[in-house]
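For this depiction, one protein chain was excluded, whereas all remaining protein chains were kept in their positions.
Up next, chain A:
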Amino acid sequence: MHKEPLALLPEILLLLGAVAALLAGSFLPRRRQWAARAGAAAALAASLAAAVVLAPGDDRTVYAGTYALDGATDAVRVIVPAAALTVLALASGRVRGDRRETEFCVLVLLGSLGAVLLAGASDLLLLAVAYLLASIPLYALAGWGRDARGAEAALKLYLLGVLLGITMLLGTAVLYGLGGATDYAALADGLPGAPRAALAVGTVALLAGPLFKAGAVPAHFWVPDAASGATVPAAAFLTTVPKIGALVALYRVLTVLPEQVLQWRVLLAVLAVATMTLGNLAAFAQRDPLRLLGYSTVSQAGYLLMAVAVAGRAEALRSLLLYLAAYAVTNLGAFAVAAALPTSRTLEAYRGLGRRRPLLAAALTVCLLGLVGTPPTAVFMGKLTVFSATWDGGMAWLAVVAAVNTVASLFYYLRWIAPVLSIRGPGRPPQDAGPSGGNGRRREAAAVAAEPGRWAAGTAVAAASVTLVLGAGAGWGLGALSDALVR
């Protein structure tokens, strides 16, 4: 048994950061809580730095083969803290001075830790623990705003999460019974002799958990409610960070399954098609930009699942990791724009944004076109590599379906971009357009709007720039990623 606590430094830093922030937040007066937030950001930055330093180390498993340290974990240990830092930045204006400011940071840290553990778990039991760690903080995060819509989002997330968590534990138990072990290396040896029906039941039940975290069909029902009900920064976190861990977890666990016994690739391909199609179709009719973004993240999960469907074949892992990084920064950029304009809750409210806030409008356009997959943004490179890997992996039809879906997605992204860039037409002040909340709340929201604006707008512009830079530097990015996977 390898015991190497230092090898887990990035994870430990996240945990220590969460504990320290919680303690500090308990004793600091409300006006000084920014110190806890700064501490949380420092912990994330330190974790990121530690991950970069540790990345060149040997690919191996530690703690009796339960946790893998390889290319996939290295990448996730960088992407997740970076995404969490972005969330903290875009949340700055919204959470500052709030009575639950510290809680927000602690929950973000714990949720990030859960996502990293999901990605690194090389043992079914650790996967279950990571699932819980990645889920429970998010229930609280969804309801962080303490309003009716947040409560609804949290409750929906909670019920679905608990149900699918138990299903996942059931799958773990079945697979343990079939394979005689819970760590992936032993499972890979033990499962090929298993009866097909039992293996199928166990696999499907196990997949429920990661699919829920990824926001993929059929476990996607929480996504739109969380995206529009939770506070915008929380929604940005919920729809971005768990996906990163969950998809790598899926990838890892699927490579263990014996392909000759169970045709799991077809299952994943069907799930991918269903996810991207349902997400796109549902997004068509949305008038609330956040709900639209929520469904867009569902469809993005579908494209990401394509890489999982060809798991283990050429370039699949690297393309998945590149797409995850690209998706994270682009999606957060779009949410940051929404966070900068908290009172614009309809697409129509964005009319004339290009004239009022040209930089913000440019950032939104770049991010939305990026989500479509327009070059030279990062998601285009992600899509390109994922499509190529899928085609190369023998699933050309899946790439064609995804391209058709990309066309379909264009319609709803353009429905948002068009009013933003519209030069003529009356630019109604966004305050008049908020559909929800009473008058008093609206005025209050308008009063604080100026402040969330600055940090979130800065984050949006930064994210849009990064998505362009990452697109142009995709060669470097791909080179830095390793496709080593150990178990």
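The definition used in the following text is that a residue touches a chain if its C-beta (ideal position, glycine included) is under 8 Å from a C-beta of that chain, and two chains touch if they have at least 3 such contacts; residues count from 1.
Here is the rule we use: contacts and distances are computed from a predicted model.
Undergrad: When you check the chain that is not on display against UniProt, which of "Transport permease protein", "NADH dehydrogenase subunit M", "Cytochrome c biogenesis protein" or "Transketolase" does it turn out to be?
TA: Listed in its UniProt record, the absent chain's protein name reads "NADH dehydrogenase subunit M".
Undergrad: Decide which residue listed in A:G312, A:P376 or A:G453 touches the omitted chain of the complex.
TA: From the options A:G312, A:P376 or A:G453, the contact with the absent chain belongs to A:P376.
Undergrad: Which listed residue, A:L170, A:V270, A:L410 or A:V469, touches the chain dropped from view?
TA: Hidden-chain contact among the options goes to A:L410.
Undergrad: Which residue among A:A188, A:L421 or A:V469 touches the omitted chain?
TA: The missing chain is touched by A:L421.
Undergrad: Determine which one of A:A140, A:L257 or A:A399 touches the chain that has been left out.
TA: A:A399
Undergrad: In terms of residues, what is the contact footprint of the unshown chain on chain A?
TA: On the side of chain A, residues 315, 318, 369, 374-376, 381, 384-385, 387-388, 391-392, 396, 399-400, 403, 406-407, 410-411, 414, 418, 421-423, 474-475, 478-479 touch the unshown chain.
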